[in-house]
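Worksheet: one structure, shown below.
Just one protein chain is left out here, and the rest sit where they should.
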Amino acid sequence: MIPLTHMLFFTTALFLIGLYGALTRRNAVGILMSIEIMLNAVNINLIAFSRSLDISAEVAQIFVIFVIVLAAATAAVGLAIVLSIYRNQKTIYTDEIDLLKW
Amino acid sequence: MTLFGSIGTISLYGILFALLITAILTVTVRNLFHSAIFLAFTLLGVSIVYFFLRAEFIAGVQILLYAGAIMTLVIFAIMLTSRISDPSVSQSNHQRFPVLILIVLLGSFLILAIAKTPWQISTSLKTTNAIELGKALMGEFVFPFELVSIVLLIALVGAVVVARSDR
Partner (left out) sequence: MDQIFVSIKHAILNLAQTFLPDWTIILLSILISVTAIAVFGPVTMMYLTLLERKLVGRIQNRYGPNRVGFWGLLQPLADGVKMLTKEDIVPANADKFAHFLAPVVIVIPALLIFAVIPFGRGMVAVDLSIGILFFLALSSTTTIWIFVAAWASRNKFSLLGGMRSIAQMISYEIPMVLSIVPVLLVVGSFSTVSIVEAQSGLNWFVFTPWGFVGFLLFFLTGVAEVNRTPFDLPEGESEIVAGFHTEYSGMKFALFYMAEFMNTFSISAIVATLYLGGWQGPFLPSWIWFFIKTYALIFVMMWFRGTLPRLRVDQLMGFAWKFLLPLALVNILVTGIWLEFKTPLNHVVTFAILAFCLTVLYLVNKPEIPKKRIYRYAYQD
């Protein structure tokens, strides 16, 4: 419906917004949210390519399903780690967790 | 029909623009809870983009998993790890300016690379439906499918073990 290059510009912008969030957020949960934005940008990229180029549509969509599922697993384990850090140090700001052993 | 097609195009551009705005709000808002709400909107917007790209099954899975399940996890984690004095604390560390420069450089490089590549747009736009996906998952891709289910099992058990209280 719109040219492929415009879609790719959009996903590049989304990916870079997620990258900005992952590199500048202090809060660990905020970093995880930015990583989810990055993964979504990649997924849109895959579907846009499969629609316009000569890649078979099943491969791209199965790839996207696997990325979504693994992002869910990442979020689950990551948030469990954040919870256990909070329980020990009472903080989740990444610049306050600076001890190698507590 | 061309005017109707252009209504579709205009609305797609509008949704892409709104998605960029909600994504920017997600990464810059101070209050973490509001940031999670904007993330939920971003994920719903991404699923609308999938509907436009005729990948309907993926759109349904995106709403079901991302906006339904992962957002519940994220909001629970925010609720369990929040402090009362949160909104007055700055949410961005002091690396803001170097990261902005990096993003501008990286962005211009990527956009130049995308604009200069000769994409071979094929004339037949491919779509697929859930039945073909099911056959491919059980046929050609059965090994990654089983592997991903084992990874999910490990992640589930691992998350429960890590988040258990130490008593």
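A and B are the chain letters, set down in written order, and residue numbers restart from 1 in every chain.
Going forward, contacts are C-beta pairs under 8 Å (C-beta built on N, C-alpha and C of every residue); 3 or more make two chains touch, one makes a residue touch a chain.
Please read these numbers as outputs of a predicted model, since none were measured by experiment.
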{"item": "In the full complex, displayed partners of the excluded chain", "value": "B"}
{"item": "Hidden partner chain, touching residue among B:Met79, B:Met138 or B:Leu153", "value": "B:Met79"}
{"item": "Chain B, residues in touch with the chain not shown (by the definition above)", "value": "1, 3-4, 31, 33-34, 37, 40, 44, 56-57, 59-61, 63-64, 67-69, 71-72, 75-76, 79, 129-131"}
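Simple rule for what comes next: only the chains that are shown with their structure count from here on.
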{"item": "Whole-Å gap separating chain A and chain B, where each centre is the average of the chain's CA atoms", "value": "7"}
{"item": "Contacting residues of chain A [partner chain B, same complex]", "value": "1-2, 4-5, 8-10, 12-14, 16-21, 23-27, 29-30, 32-34, 36-37, 40, 43-44, 47-48, 50-54, 56-59, 61-62, 64-66, 68-77, 79-84, 86-87, 91-95"}
{"item": "Chain A contact footprint on chain B (complex, rising order)", "value": "5, 8-9, 12-13, 16, 19-20, 23-24, 26-28, 32, 35-36, 39, 42-43, 46, 49-50, 52-55, 57-58, 61-62, 65-66, 69-70, 73-74, 76-78, 80-81, 83, 89-93, 95-96, 99-100, 102-103, 106-107, 110-111, 114-115, 119-122, 125-128, 132-133, 136-137, 141, 144, 148, 151-152, 155-156, 158-160, 162-163, 165-166"}
